[in-house]
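Below you'll find the structure, written out as structure tokens, and then a few comments.
Yeah, one chain of the complex is gone here, protein chain that is, but the others are all in their spots.
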Amino acid sequence: MEEKNTKAKGKLLSWLDERYDISGLIEFAKKKSVPKFRETIWYYFGGVALLLFVVQVISGILLLMYYKGTEDLAYESVKFISTKVSFGWLIRSVHSWSANLMVLAVFIHMFSVYFLKGFRKPRELTWYTGFGLLAISMAFGFSGYLLPWNELAFFATKVGTDIVGQVPLIGEPLLKLLRGGTDVTGATLSRFFGFHVAIFPGIFIILLTLHLLMIQRQGIAEPDDYKNLPPAEKKTIPFFPNFAMRELLIWLIVINILAILAVFFPWELGTKADPFSSAPVGIKPEWYFLFMFQVFKFLPGEILFLPGELVGVLLFGIGVLLWAIVPVWDKKTAKGNKNRLLTYVGIFVIIFIIVFTILGFILD
Amino acid sequence: MKIKLINISVSALLVILLSFSLTKAQAADQCIKCHLDLDDNHAKLFKTDVHFSKGISCAGCHGGDATSDDMDIAMSKEKGFIGVPSRVNRYEVCVNCHVDENKMKRYGSNIPTDQYENLKISIHFQPTFNNEGPIADCVTCHSVHDIKDVKDPASKVYPTKIVELCGSCHSSAEFMKQYNPGLPIDQVSKYRTSVHGHLNSKGDPNAAECASCHGSHEIFAVKDSRSLVYATNIPSVCSKCHSDAKLMAKYKIPTNQYANYVKSVHGVALLEKGDLSSPSCNDCHGNHGAVPPGVESISKVCGTCHVLNMELFEESPHKKAFDEHNYPECESCHGNHLVEPATDAMVGTQKPAVCVNCHSNEKNTKGFIVAGKMKTLIDSLKTEDSETKSILNEASQKGMDVSDATFSLKDVRQVLIQSRTTIHAFDLDKFKAQIDDGFNIVSKAKLSGEEAIDDYYYRRIGLGFSTVIVTLLVIGLYFKLRKLEKKS
Partner (left out) sequence: MANNHSANSEQSNKTKRRDFLNILLGGGFVAWLAALFFPVFKYLEPPAVDEVKVTSVKIGPVDSMEKDSGKIIKFGNKPVIVIRKKNGDYVAFSAECTHLDCIVQFRKDYNQIYCACHNGRYDLNGRVASGPPPAPLKKYGVAIQNDEVTIFEEVA
């Protein structure tokens, strides 16, 4: 049986090799390996994020078959998908849940890379493209959230774009650009739809391709703990077939989890958005924006002589920027030294996000 | 002798005083003295006028100086003489005094002073077609120079005379077509056929006549909501007399109609809900030709609105049966003034069903069976409907969408309403055909609901199935991996 398999594989590969000379690729694939140590578990999260992105693309394309992106039809079309289309409920709930899980996976992946210092030279660009991918993922989430045109989404978008408007200088024009006008209207919906299904996927694919190519070219990052081991003790897992099978196992479980979530925790639709009604009490954004939202709520109206929101936007902007350019200010680890500051900053950021997210949920 | 002398002197004194006062009076109204001498008809008439008896002279209306016997002074403009007031504004003469309470009191009268206020906004006060003042002013109805107190049988507006008065315009096609060619002109002739009209002809001033219902000064078009005979005002207008026990005792008419009517479906609809299509007294009894509908014609009267019920009834076996027994058709089951909302309890084989009044297991058995079957069908549709509603509710509680099926159930209400009308054919087959529609709708909705609930479980079963496959795969992969790693 196994010989039959390898024979078949061999036939396919030689067919391709005759035409595209892929012997180099095959050699590369055979040699590709992943460090095997205590922290290997973190190495799966990038793949999970990739899987969830693929799930999003497929389920998103399926939703496109029935979704209508105008003010008077958006809500009705999502209702139609959820109730009248065969398995529409499944596709829709999977899409919504997978979006959330993807952002979570990307965050975990980012933090694991941070603490394992995978951003060091020569991998700075991989970090930057990765950060770009995080930003686009959250933008995906923000734009997609509006598409069902329900009450919650409408007001979340209103509040979210209001905060964008607080950015000094470019805030106002940026707000108009996002909203397609001064208020959140059907024009906003059209824009967000365009962003969500065309612009963001395009940028994402480019960044992702770069991100993955760079990893293949440079090999997987090895943290110092592992790198400094004597070669005899450096255990590895060959990528094909071992690590790939492990990933497959995890991916199967993740997909099944999505199905379970879709059946037992179906995504709600709520009521149709009405621009003239007042915002419902306790309006808040999705969890991955919640910590920012909560911080803004705590800011006083005025700090020194500046409006509170402006200070908030500036502080956040600076914080995010510093985080993004960590390869620049972290010189110590590039040289193989420990950087306590880096670790403390990382721990602080995680705790900060967790605390404010929890506060965002329990406070009203 | 002495007494006789006193008598004579007292009488003489009286005569002197009387003639003195007469002269005084005559001295007060030189106008009439002169005009009587001239054999003026108006002056002759005026002597019968109520104003004359109150001591008002010709100058009271025409102006001028009544104390002077010199025509030039008496009838001078300086003294306020206005001659014969023109048709256009002659009413102003009456208004001069009759809106003033003090003036009324001065002449010992306590008649109301709102006539002009009311007349001004009434339909009669619109200008004539050739702009010669209001269509009807004070003079038109009360006449002039021979005006009597309205309680005086000689008054033109006394109940026994007012009908002719109103009719003088309102029964004239020539006259009415100048204003409203569509307005009927048969009111008087219809009225004369009515009970009110008969009594009125016989001289009964208590029977309703034109002003009793339409008002006197404040008359509006019937469609005008301010009119006393506007649909919503009619019941209370009729009840003004017809709920008065003392008044009605003479005619031996009961006085509970209004009290019953306001509690009835029709009364509540008209008076509380403002539904103008609901009948008030005149819709069943007629207005001018008001007469209770006769026994045989009741279904026709009810049938003017309840057409379907009437048609079905008249084709039904009940029509002949009721007529033979002199039963008052619709009224037998539904009442006349106190028509209560018809409920499903009215059909069936047990009280309070009205069927049992004539039908039982021993007598008129066929009808008894039919009534029972109809009741069963209605009840079972209602039961099916509520069962289906609870299934749909269960489905929606489970998070499944059943809005279409829920919506379709609204038609069941329609079917029930139509079936209740079809009852009046008293024909089981017709009834079954009608109500079967409802059963169809309900069974379809029930199916939808059950399918939705099934789908709920189907999802969970599908998930379980997929999870089993995934679990098997995961286990298989795990073992395969273990093998692989063992090898290396």
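For reference, chains read A and B in written order, and residue numbers begin at 1 within each chain.
The criterion applied here is as follows: a contact is a pair of C-beta atoms (placed from the backbone, for glycine too) under 8 Å apart; a residue touches a chain by one contact, two chains touch by 3 or more.
Because the structure is a prediction, the values reported are computed rather than measured.
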*Chain not shown: contacting residue from A:34, A:48 or A:62*: A:62
*Quick one: which of B:268, B:354, B:369 or B:470 touches the chain that's been left out?*
B:470
*Mind listing the chain A residues that contact the chain we can't see here?*
1-2, 5, 62, 65, 72-73, 76-77, 80, 84-88, 90-91, 252, 255, 274, 276-278
*Of the residues in chain B, which ones touch the absent chain?*
223-225, 273-277, 404, 407, 465-466, 469-470, 472-473, 476-477, 479-480, 483
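As a convention for this text, only the chains that are shown with their structure count from here on.
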_Approximate Å spacing (C-alpha centroids) for the pair chain A, chain B_ = 74
*In the complex, go through chain B and note every residue touching chain A.*
399, 401, 403, 459-460, 463, 466-467, 470, 473-474, 477-478, 480-481, 484-485, 488
*In the complex with chain B, residue positions of chain A that touch it*: 79, 82-83, 89-90, 238, 241-242, 245-246, 248-249, 252-253, 255-256, 259-260, 263, 266
